[in-house]
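Removed: one protein chain of the complex. Kept in place: all other protein chains.
Labels run A and B following the written order; every chain starts at residue 1.
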Amino acid sequence: MNILLAGEGGQGIQTIAETLAYAASLSGLNSSYLPQFGVEQRGTPSVAFVIIDKKPFSANRFKIADIAIVLRERAITRVVDQINPKTTLVFDSSTINRELLPKNHGRLLAIPATKIAKENLQPKVFNTIVLGAICKLIPGLDEAVIFESLKHFLGKKFIQSPALAEMNKKALDLGFKFVFEKDKFSAPSFQVSSKPITVVDEGKKSTVYPSLCKGCGICIEKCPVGAISFSEEIGFFGNSVPKIDHKKCILCHNCSVFCPDTAITIEKKSK
Amino acid sequence: MKEFISGNVAAFKGAIAAGARAMFGYPITPSTEILQSWSEAADKNDHLVFLQTEDETAAGFCLNGAVLQGVKSFTATAGPGTVLMQDGLSMAENLRLPTVTIVMQRGGPSTGTVNYSQQEVLLTCFGGNGEGLRIVYSAGTPQEMYDFTIKAFDSAWRYRFPTILLGDGYIGKQKSQVDLKAPLNPIKSVNLLSGKNIRNCYSSEDEFADYLKQNILAFEKAAPKISEFSVFGKNSAENLIIAHGSTYFTVREAIESIDPQGKHYQIFRPITLRPFPGTDLNRYLKNKKRLWFFESSYGQMQMIAKAEIDFTQFKGKVQTDFRPAKSFLIEDIIETIRG
Partner (left out) sequence: MDYKTMPDSYKKSSKPHFFCPGCGHAITLKQLGDVVSELGIAKKMVFGIDIGCSLLAWDFFDIDTIQAHHGRSIPVVVGIKKVAPKKIALAYMGDGGAYAIGLQSLIHAAYRNDPIIAIVINNTNYAMTGGQMAPTTFPGEITSTSAFGKRDQGFGNHFLGPETIFSIADKKAYIARVSVSNPRNIKETFKKAISKAESGNFAFVEVLSICPTNWKTNAHNSFEFLKTIEAKFPLKEFSKTREAV
C-alpha cells in the first residue's frame, strides 16, 4: 500500500509518516518511510512516502498513491501528479478549500483536524489526530500499535510530561473515532486573510498582515505595556495572529522593530 | 612578435592579450610563474587586479565573484591545488560562470611530483559533484600555452562554461620561440550579476532537475562548435594513434621519423578533452585495424575516448602504453610500436 503525505514543514508530517511505517513493522508487516523536503526548516512543502506491504520490497518511492493525505493548501501541488481514480484522497477540510484539490481522485474523505485540535485539545496535536484518523484506512494497523509506535518516537517527551502523553492518547482516540466527512465537507474556517487588518482607534492606526505573520509571539514579548495579544485571526502557518490594544499602546514601536516578518505596525493617526 | 619565453609566461601573455583584467591564485609548482608574472604586471599597471589568496579554494571563489561582476579573470594551479579548485569550479559549473583555470599537471595523486603528468584529465573534466559541464583544452607546447589561453577566454565567454586549459610542468618551464600574435576580435565580457538574485541551492528535486537540464542542453548544443581535434597522416593507414597534450607532439615526432608520410600510422589528437571529439574519432577509426593509446596517466583520456568509440564499427585491436606520472621520449614511442 502506497501512502503519500503532503503538508508543510512544522506540521509534523514526518512524525505521522514515520509513526505509521514503524507501526506497520511492529505489526509484522514490511514498511518503508522516506522524507522529502527542501532546505527550509519551515514553510515549504514537507512530503513523505510510506510503503506498507505483507511481502518484502526494496522501493522507497512510488508513482501513484493508494492513499494521499494533504494537510496544507500550499502542498496540493505535491500530490497532483501522484493520484489517479483509484486513490483515496484525504484532506483537512478546516484549512483547505475543496475546490482547489485535483479532481482525478477516487474516494474523497476529509477531517477538519486543525479545527478539532484547536477546539478540543491543542493545535500541536493536530498531527496525532490525523494519524488516528488515517490508521483506520490501513489494514493491519490498530490504535494500540499506533500509540506504541508514537511512544517510540516521543517516548522521552512523554516521560517528561505525562500530560503530553495523555493529550496525544486523547488526540489519537479522537482521530480514530472520527467518521470521515464524505459528501458534505466543512467549509474551511481557518484560512489566511490576504488583506491586512487595519484598526483606527484612540488616535492610532495599526496594521497587521495575517499573510506575513507566523505567530512567533515576539511582538507580544517585546511590548513593554502588554498591549498585544493573540486574536482569532489565522496567519501564514495556520498560527494565531496578534492584535494591539490601542488604549494601552504607547507607540514605542517595539513590535514593528522586532517583528521578523514585517507583519505588524502602529502609528499615530489623527482622525 | 616572437619572444623566447616559457610556457607559463606565454600563458600569462595570452591572458593579457585576451583582455583578462584579474587573477586570483596561490603559488604551486609548476604553475607559479604564471602568478608571479601577473603579480609583477599588476604592480606596474593599475588597471590589472591581482590577489594572492589564502589558498586555492579562496582563489576559485574570488574568481567566481570577479567573473560574475563581468570581468575577464582567471587562476592557475596544479595537482593538489586543482583538487581544491573543484569547490569553486562546481559553483561555476552550476551557474555557467566563464572562469578560466590554467592547470599545469604534475605527478599525482596527492603531492606526487612537481614535474609532469597527464593525470588531471578526469579531475578537470569531471571533478565537481556534477556532470562535467566544462570546456577542457589540452596544450602541448609553450606556443599553445599562449594560443590556447586566448582560445580559453574566448570559449568561456562565448559559450558560458567554466573553461580549463591543461598544460603540464614541462611545457610550463620549457622555453622556446613563441609568436605573440594578438587575437583579432576578443569577445566582450558582460556583467552576470546586475539586477539578479542568484542561488545554486534548490529545495525541490524537480525544480533543480529542470534547471540542470537546461544547462545540459546548452552544453550539448555548443559542443559541436567547441570540440576541436587535429589529424596527422593518411586515412588509409592501418593504425590510429590517439594522444593529447605534449605526448601528442612526442608521438608525432616519433611517427615522423619512422613513417614520415604517415602511411602506416595516422595520429588523432583531441585538442578539447571536453567536449571530446568523439564523432570525429569514429570517422577516423573506420577501416583502422589497430588503435593505440599513449598517455602519461593510467588511462584517463582512454576512459573518455572509449566512452565515445563505436565498437560496432571499429573491430580492431586496442593497444595501450600508459605511463602515469612519467613522460614519453620519442624512443619510448618507437620502442612500443615496434615491440
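As a working rule, a residue touches a chain if its C-beta (ideal position, glycine included) is under 8 Å from a C-beta of that chain, and two chains touch if they have at least 3 such contacts.
Predicted, not measured: the structure shown is a model, and the values here were computed from it.
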Given B:Leu35, B:Leu68 or B:Ala325, the one touching the chain that is not displayed: B:Leu68
Among A:Phe62, A:Phe153, A:Phe178 or A:Phe237, the residue in touch with the chain that has been omitted: A:Phe237
Sites on subunit B contacted by the missing partner chain, in the whole complex: 21-22, 24, 49, 51, 53-55, 57-69, 71, 73, 87-88, 90-91, 193-201
Interface with the unshown chain - residue positions in subunit A: 39-44, 194, 196, 207, 209, 211-212, 214-218, 220-221, 236-237, 239, 256-265
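To be clear about the criterion, only the chains that are shown with their structure count from here on.
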Residues of subunit A that touch subunit B when the two form their complex: 36-40, 44-45
In the complex with subunit A, residue positions of subunit B that touch it: 201-205
